[in-house]
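Pasting in a structure now, in structure tokens, and then I'll have a few things to ask.
Note that one protein chain is taken out, while the other chains of the complex remain in position.
So, chain A:
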């Protein structure tokens, strides 16, 4: 079902509370979908209720109880549920009228969806469905898989959560750092998938999720830093393409950058830094910020990539350090770093290497590397960019 913007904002909140009440994501999702459909029909006619969230939760909860009652096989569960609701601390009228009495359980939900016992692709899909409010169709389109595949993946994931007893809870302190890192990884993966040029704007989804997390965990520096990082990257969106061609950062029209978003990102970075712990997203945010300055301080960028490489032991980070080093010490120095990396499967490795080789005047090798990069390129603008470079480095015939 398609939700407009107002509904989209409510979806995660309503669903989270329902999962808390009903103890089952599948049941909660069906009930929420029904409540939203009723709202879509009634609200334009009768006007929006004073407390839309409360109305949606109450309606969905009542629908869920109806379903359970009708399904006689679940008779025991129904009795249990009705009793809980009747003796529960929030009578129905209060729930409908007073937003303050509805606990916000989106954090519990996101920690459930991003539990490490679920495959990463399952975590990503379910997070987009439950907290992002995307339809199965939209998620399938974004990840370029058939609808059936995505639908099965979501169903399987929801059932595993229920059957395996994956908790609906914010993890205790001793587990929080690892679990939070998993949540942030999912959000950042969604952001980066959006970069890849799918048909659904996943960057906006990821920023939306990042904002929700920053609101729910305002004291976690890495949460603030991830939001900052995404805002700083996204601020250059309008300048990144010109006539369908990728524009390198130094040639971008800076007047197209979103300065409001850059300011917000920088303010978030300041808040994160003030908390004194330097996690990988804070370092990446600081790097993204440095990239926006002119001229770029490549020494500082290289140093931060070194810090990040130590924290993450990631070859891709090393590759980015090589780019900074090539700016300082020349392309051969960058190539020396690349030669130590095992990134043959990574498309940007070949385009980076090709760029260094071209700058070093090794055109024949550059031509070969651009060919490899073009073979792996996924979006049309990337393909056009690489095809141009391929032609430039072609041997004279």
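One rule holds for everything that comes next: a residue touches a chain if its C-beta (ideal position, glycine included) is under 8 Å from a C-beta of that chain, and two chains touch if they have at least 3 such contacts; residues count from 1.
To be clear about the criterion, contacts and distances are computed from a predicted model.
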{"item": "Name of the absent chain as recorded in UniProt (options \"YCII-related domain-containing protein\", \"Heme exporter protein C\", \"Sugar ABC transporter substrate-binding protein\" or \"Long-chain fatty acid transport protein\")", "value": "\"YCII-related domain-containing protein\""}
{"item": "Contact with the hidden chain (one of A:47, A:165 or A:361)", "value": "A:165"}
{"item": "Chain not shown: contacting residue from A:156, A:175 or A:254", "value": "A:175"}
{"item": "Sites on chain A contacted by the missing partner chain, in the whole complex", "value": "115, 117, 163-167, 169, 171, 175"}
